[in-house]
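Only a single protein chain was left out; the remaining protein chains are all shown in position.
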Amino acid sequence: MRLLELRNATFQYRASRGETNSVGISSISLVVDSGSNLGVIGESGAGKSTLLSLLLGLTSPSQGQVLFRDQPLLLKSRQQVVQFRTAVQAVFQDPYASLDPRRRVDSIVAEPIRSLKLLSNQGAIDERVKESLKAVELVESIGLRYPHELSGGQRQRVAIARALATHPSVLIADEPTSALDVSTRIEVIELLRRLGDERQLTIVMVSHDVSVVASLCHEVVVLNQGRIVEQGLIHEILSRPKHEYTRSLISAVPRLAR
Amino acid sequence: MRESASVRRRFSVFRGSPTFTIGLSFTGLIFLVALISLFWSPYHLDDTSGGRLEGPSSAHLLGTDQLGRDLFSQLIAGSRIALTVGIGATTIALIIGAFLGLLAAFFPGWIDDTLASVFDTLIAFPTLLLAMLIIAAEGASLWAAILAIGIAASAIVSRLTRTLAKRILTQQYVVAARTCGTSRWGILRGHVLPNLWPTLIVNLAIIYGVAVLTEAGLSYLGLGAPPPSYSWGRLLREAQSTVLTAPLGAIAPGIAIILLVLGMNFIADGLRELLDPTQRGVS
Partner (left out) sequence: MTDILRVEGLSVAVKADRSRRSLSQPSHDLLRDISFDIADGERVGLIGESGSGKSLTALAITGLLPRSLTSSGNIFFGEQEISRISDREMQRIRGKEIAVVFQEPASALDPLMKVGNQVAEPLRRHFGLRGAKLRIAVNAALEEVQLANSRRIADAYPHEISGGERQRVAIAAAIACKPRLLITDEPTTALDVTVQGEILKLIERLVSERAMSLIFITHDLAVVSQVADRVLVMRHGEFVEDLPVEKLLASPAHPYTVELLRNARLLDSALEA
């Protein structure tokens, strides 16, 4: 089932006095199929943030369409908003910036439940929060803490717990491991993989790190300067990269010496 | 066991910031004096029985002014004006300033552009000048002074609120809140205000000091609350002519003003340290 889709989407940045419009992304078409994790590989400036904004319904394309469950994503009625945002959640790059420093962890994880009015009973909300924290392997008592008391890896887990609170179908992860140590990276990846299997969650992972994407995703799309330069199954791209940029990205990953 | 730990934590506030404690003592003292002055005063303010321009004595703690009135009584009466104007003006500045600042931050586009230019223009004027302009139009009275200073100071608050709120709105946790389906109102209440108020409070403490100084300035210029109110600024004005022969008449209100304003600034400094959530108990 097609959960999310971009059809020929283009986004141009509004010009500011005197500059010509700069293109964020151009004619991008991609599909997120349930059960098949999708990787978006590209460096900063490639158009990743724009792509994410579109997939998350935070902006609209200047041309083309964004589709959610085969329907155009309009987000006009409250009902549509609730449906979309319950199904599609996000984890962002910087674990130090994506959590409100003045909020306790349990309040952070409960936010989507409250804003989308998914549960009304305080007791039910507490249960959901507990369940989410457990799913990301954090102790229940961490709910009482504030973000600054946690390590980067723990913060990222809290961010994932928040995303899981709505029982989403799609999890969009923006460089979820880039701000983390190499040793913590694999833990987060394994966590995401396990969650994906256990909860029928499809993951869209955006990253410049090919090894991280390769660990998790079945299909990939390579983004360069706002365009898709290559796409296909991960093992094909790794063994037979067609585009020069793809090759340079793959060779840029430091390999463990034998 | 738990009780003593929480008591220790509460008092650790004072150990944590000596400036805050000092500031609190200064302003606390003046509050206390103002409170007492509501019920008791060594002499009635109209009592001109003391000799003229007498120095300090056991009968008159700070001496008398040129009409024989007790200076100390006038001083403590003046504390009520300073505090009233301070609180009143700061509250008005907060309400107007925060409202307009948040309006500008949440509605980018022409609303924001217009408001921003207004703020920037008003800020270019010194608070005293703005207050004088308003009083010149409305006439001098205590309420006019409070309103005028409040409006003048609101420009500072609006620009600050706008800048802070805008910055908060670009933070990743606000973007995350949007993906959680939080409405604009929810973001204002749940993310902007909680992250805004600490910095705002610190600046309000400073604005309080500005309000007190401005009020003293207005009264000194004869534009403050008209007699029979005993603003410190007015005391300074009246002591002008006799400052060489009876200096205490000017020194006393002067020191009182310094104490209050300095106290408020110290409170502001102390609050800044104390309200930083990263200073709270680390595991």
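Going by the order they are written in, the chains are A and B; count residues from 1 in each one.
As a convention for this text, contacts are C-beta pairs under 8 Å (C-beta built on N, C-alpha and C of every residue); 3 or more make two chains touch, one makes a residue touch a chain.
Since we're looking at a predicted model, the values are computed, not measured.
Novice: Among A:70, A:127, A:140 or A:181, which residue is in touch with the absent chain?
Specialist: The single option touching the absent chain is A:181.
Novice: Provide the residue numbers of subunit A that touch the chain removed from this figure.
Specialist: So the residues of subunit A touching the unseen chain are 43-44, 151-152, 181-187, 208-212, 214-215, 235-236, 238-239, 248-258.
Please note the rule applied: only the chains that are shown with their structure count from here on.
Novice: Could you pull out which subunit B residues touch subunit A in their complex?
Specialist: Spelled out, the residues of subunit B in touch with subunit A are 171-173, 175-183, 186, 190-191, 194-195, 277-278, 280-283.
Novice: Touching residues of subunit A toward subunit B in the complex: what are they?
Specialist: It is residues 56, 58, 81-82, 85-86, 88-90, 92-94, 97-103, 111-112, 115-116, 145-146, 148-149, 159, 162 of subunit A that touch subunit B.
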